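The complex appears here minus one protein chain, its other protein chains still in place.
Just so it is clear, A and B label the chains in written order, and each chain counts residues from 1 on its own.
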Amino acid sequence: MSASLEKGVRVLKEMIDAPIASYFNSCVHCGLCAEACLFYTETGDPKYTPIHKLEPLRRIYEQEYTLLGRLKKVLGLSKPVTDAELGEWQELVYNSCTLCGRCSLVCPVGNDIVYMVRKFREGMAISGHAPEGIVEATRRTVSTGSPMGVTMHAVKAQMKHVEEETGISIPLDVEGAEYMVLLSSMEIINFPEYLSAIARIMKHAGKTWTLCSTGFEATNSGIQIGVSDLAKTIVSRIVEGAERLKAKTVISPECGHAYTALRWEGPNLIGRPFTFKVQHILEVLDELRSQGLLKTEGFETDRLTFHDPCQLARRGGVIQPQRNLINMVAQNFVEMPDAGKMNWCCGGGGGVTAIEPAEALRIEAFKKKKSQLEAVKPDRLVTACAVCRTTLEEGLEHYQMNIPVVGLTEIIAEHLPEQGA
Amino acid sequence: MPTNDKDFKAKLGALPIAHQRHVGALFVQRVLPFSSDVRLKAALELALRADASDAELTGAYQAANTARVESYTRCGSVCDWADQAGHFVAKAVMACVSPAAEGESLAWEAAMSARMARTCQTVADGSGTENREAEEQYRILEAFLNN
Partner (left out) sequence: MNELQFLTWVRGTGLNIAVGIFLLGVLWRLIEIYSLGRKKDLAAPRHVAGASGWHTMFRRSVPPAGMLKRSPVSYIGGYVFHIGLAIVVFLFAPHIKLIESLIGLSWPGLPSQFIDLAAVVTMAAMVVVLVDRINKPVKRYLSTFEDWFTWTVTFLPVLTGWLAVRHLLLPYTTMLALHILSVEILLVVLPFTKLFHAFTLWGSRYYNGAVNGHKGVPV
């Protein structure tokens, strides 16, 4: 066994716990997980069956943790996991899986398949089988602070633009603010309107907030490739910043996995509970709404529908806030079929958009989202994740569907009452 | 001449749509060199014509949208700020040729996106966060209003 494969197999052995053992022993090969996965439903190719993505891990489990499996291994009757096999599995574990988690919701015997894929990626990464694109992005995050090379310099440029546009100054490194706002590189680069919206909303609600110069990046591609050490480094920057600035709540931006990375994996990565709250921006806005601090005027009258980012809704638990918020500012909001926790993935999460060879597959998988939109026929599509936005736009563009995509925080900000002189 | 954005925005919003397209296009002309996309050049020329038909505007809008979507910086890749400037040029051009409704401020959208394009360019060439795009835009509007 080569050094990398050995490390990979060792890591995979460490990943296995009672849940994973229980899941492998419960699988009855019913194939229902495939029926829930857009990569299978839109291609018809059974190799994309979610549980099949875990076959090498299953064999390692059997050979290392079961009496019969160990016996078979000793007798030379079992098939070892090879480097070539892991190489073959790269496409199944990364290109055709966004960690959307739909499979975990339908397995009749209760298998949490996405939990297993997430852990399997740890072994894939260590053995050198993670996709180049995301490996690079992760390295960049660790060394420069951002997966896309966004520096404080660029953030400051954007801050200045927003300050000019809104007439509101953007706080940086302010101690004792109620909220520490994180941004994702995708937003800083592609959607400056997000920061503008935050500034206006915070002013309107009378809340103190700040950006943090050493921990402004929410994106955590360490989670996506599955290297917990790097994921931990990235989270630690945020934690250090939040504790240094004594912020009460850290706000995760309109980015899907950043929320699950910080809110749900964060404390487990650093090995201790957080001393501050973590909320997604939509949770914060919904809270402000229910406290009467967020008041809007006017309504969008066109037909709007909402795409639930997987990491926010199904995987993050933020399902109702977006609906409360849209209903504040929309007269004609309609749900797409399977809305809420069963919504279908845009096809771009989990690092898939960073994998160039996966583009054709992603466009094909988009037919599922296309069918949902054809059923609901909206004038515009609202969502709350920067990668969902670009993925949706690319898909809509490819299939020649004229449906503009907008961010929810942006729409809320547009309906704030006009400010005085 | 407007001295702040509140004033600037109000003046732009008061213009009839056809004038907003024209002024917006003047803003965008300053940053057009940041994009090499010929579709954007053509769309901008259309916005400057007083006699552009609705069908022509729709065609230009769709072309500019395609240019915009194609030029998003892909998640996880290194951001080339010079390329990203081109993305905002596309967004600014879209504002100039978008189907307009009452009360919308096409020219303001164009101005903001043009400023973002400039900001990206200054990040790209490392010349700092200061740029005088806003003042130039005030000057353009003033000159337009005085004609």
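Couple of notes before you dig in:
As a convention for this text, a contact is a pair of C-beta atoms (placed from the backbone, for glycine too) under 8 Å apart; a residue touches a chain by one contact, two chains touch by 3 or more.
Here the structure is a predicted model, which means the values were calculated and not measured.
Taking every chain of the complex into account, the absent chain touches A. The chain omitted from view is touched by exactly one of A:16, A:86 or A:328, namely A:16.
From the options A:140, A:263 or A:289, the residue with contact to the unseen chain in the full assembly is A:263. Only one of the listed residues, A:26, A:208 or A:301, touches the absent chain: A:26. The chain that is not drawn here is touched, among residues A:36, A:148 or A:225, by A:36. Touch with the chain omitted from the figure is made, among A:105, A:174 or A:363, by A:105. Contact residues of chain A toward the unshown chain are 16-23, 25-32, 34-36, 40-41, 44, 46-47, 49, 51-52, 65-68, 104-112, 115, 263-268, 271-274, 277, 314-317, 319, 337-338, 341-342.
Keep in mind that, in the parts below, only the chains that are shown with their structure count from here on.
The distance from the centre of chain A to the centre of chain B, each centre being the mean of the chain's C-alpha atoms, comes to 32 Å. Looking at the complex, you find that chain A touches chain B at residues 133-134, 136-137, 140, 147-150, 153-154, 156-158, 160-161, 164-165, 167, 185-186, 189-190, 192, 221, 348, 351, 353-354, 386-387, 390, 393-394, 397, 402, 421.
Those residues of chain B that touch chain A in the shared complex are 4-6, 62, 65-66, 69-70, 72-79, 81, 84, 87, 112, 115-116, 119, 122-123, 129-130, 134.
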